[in-house]
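Before I ask anything, let me first share the structure, which is written out below as structure tokens.
Of the protein chains in this complex, all but one are displayed in their positions.
Right after this comes chain A.
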Amino acid sequence: MTGNSNSNGGDNSNQNERFSHLIETLGLNLFQKIQKAKILVVGAGGIGCELLKNLILSGFINIEIIDLDTIDLSNLNRQFLFRKHHIGMSKSKIAREAVLKYNPSANIVAHHGDIKSQEFGPQYFKQFDLVMNALDNLSARRHVNRVCLSADVPLVESGTAGYLGQLTVIKKGDTECFECVPTEAPKQFAVCTIRSNPSAPIHCIVWAKMLFGRLFGVADDSNAVTDMDDNIVEGTEEQNNIVRDLQLAVEKDKGYGQWVYHKVFYTDIDRLARMKEMWKEKKPPQPRLLADIDQELDNNTAEHINTAQLKDQKVWGFKENVRVFLETLAQLKQRFEKDGALSWDKDDDMALNFVVSASNIRSHIFGITTKSKFDVKSMAGNIIPAIATTNAVIGGLIVMNAINIIDGRLKDCKSIFLIEQPSNKRMLLVSEIPKPNTACYVCQKNFITIKLNTNTVKVGQLIHDILKKHLAFSLPMLTVGNDLLYESGDEDLSKEEIRARDALEQKVLSSYRMGDNVILAVEDYLQDFKVSILINHVESFGTEEENKKKEHEKWFEIVGTATAAAPFQTQPIQSITTTATAYNAVTDIDDLEIIEPTPTTPTPTTTTTTTTTTTSGKKRKEIESAPGSEDSDGSKKQKYETIE
């Protein structure tokens, strides 16, 4: 923590001279409120850098910054407080140092840490007059939303993507909360599409990332794309008609690279190709033997390109892909043996090369267009292009809303969208901030229903895949009645307790008091958030026929205003339905064996949803008077700007 002991702006007359333009424009009274305000900025990245600069130059002097991230080369096109020699260093600390140059007497505290960690709970938030999110991921934003609701501190939410940007204000009871409107679910793919029947480059890229996890990560259900020792290509044991690929053992003896190549691009493909009913309407995939590759033509059909190209934008030929695949496979294997499990990272060149080559070989096999490294990086890394100008606009608008809040004029705060091209003359679409959604499980009702098979779903799946990934809990604690069933976090637990918990995670729900019609109380003390969850047992989703085809595509359903969590590549493959019948289940509550009444937050809350990926699909009520109606001079309703 790096604080500045000088808490109040130093030489006042000098301060006021420096800020004379601001005082002339906003008035001395408001300027003094700005100087007294204590604010928290969560995130010192693209929007964060712009925002911090604007805050300091607008006279704010009491600021805390939290960011977990370190500086990367690809940040420097927009995160203008950082320099090349800062690469690898803490964003929050460098940002603090940089903006102190604009006002050396400001009192800025920088935290290099995770907003979801224990030190930043509701008690910490309560010291601030205002919190501003400058975050790029949904789960952290949902977390801050909940903590701000709990601490009753106004929050300015914002996001940008390319030329598009948006911001809004969330104030408990007065506005929507971040989770009142479900954000558009990230695109998801059925398991069978990824494992057996890809039809687009992205399917092969998702598969390649799963293969990476299977080979070099922690093998679990989320990356079960192949079973390395299974050589069955046709038939079942019951029917006694098994056909095996005996070559697999031969290849295994030749070495790791040959083995993996043969398994995923020959044995597995051969098995798929033999499933005749799958290939009635399209060409079956072609298994490729490594031994045959030298005889193949490197048919990299270079299309006519009339634009300049980067090195990474050239599409590799088949042989090049195989060469890179074998090379990175060997290198990654070495790293895995030395350092243990790896997690895939788009900025890890070796890991990226693996996914580029593996996905392209698979694309070749299935007759799908292959992609350049540049494009695969975007798709696999889910890169949202970010530029300085959009962040600058949003960073400026945030401060305008912040000043309104500090001045006690919440009613003057607006939701604003920046769009790429003017719509009806407007580049900035301004709308009133919606009221809270009365069905919101976060700020209003605190009740949802989860449908799943309680005899097959394990406690660990409920905790990690549903509560953490989909419902954005950070440290869920489960109770039924007065009994504590599950506790997250390692800090207060002994080794034995953690071991016992790991064992518990392997149990199915029904064997651990979480059967049909049980109401669970799920609490997160970090978020100071509690929700009651009704467990609804269902045998399966869809007909048996459908399930056979889709394998385990869908294994739970959340009924309520659940928002989708992470981008697709980190997500278990399934779908969430958000139905209109959101809280129908609640009406049956009295019939159930309820162990503990759920505390519902009595006060309504507020929020607005901001996604980094899209502005579509959101209802926005544009103010009709926007560009040029009678009161556009703007001076009458505002406290500042009076010319009489």
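Operating definition for what follows: contacts are C-beta pairs under 8 Å (C-beta built on N, C-alpha and C of every residue); 3 or more make two chains touch, one makes a residue touch a chain; residues count from 1.
Keep this in mind: contacts and distances are computed from a predicted model.
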Name under which UniProt lists the unshown chain, selected from "Ubiquitin-like 1-activating enzyme E1A", "DNA-directed RNA polymerase III subunit RPC6", "Electron transfer flavoprotein subunit beta" or "Intraflagellar transport protein 27 homolog": "Ubiquitin-like 1-activating enzyme E1A"
Absent-chain contact - pick from A:Gln32, A:Asn77, A:Ser343 or A:Ser540: A:Asn77
Interface residues of chain A (partner: the chain not displayed): 17-22, 24-26, 50, 53-54, 57-58, 73-74, 76-78, 80, 83-84, 101, 162-163, 199-201, 306-313, 369, 378, 383, 385-393, 395-397, 399-401, 403, 414, 416, 421-422, 425-428, 430, 626-630, 632-635, 638, 640-641, 643
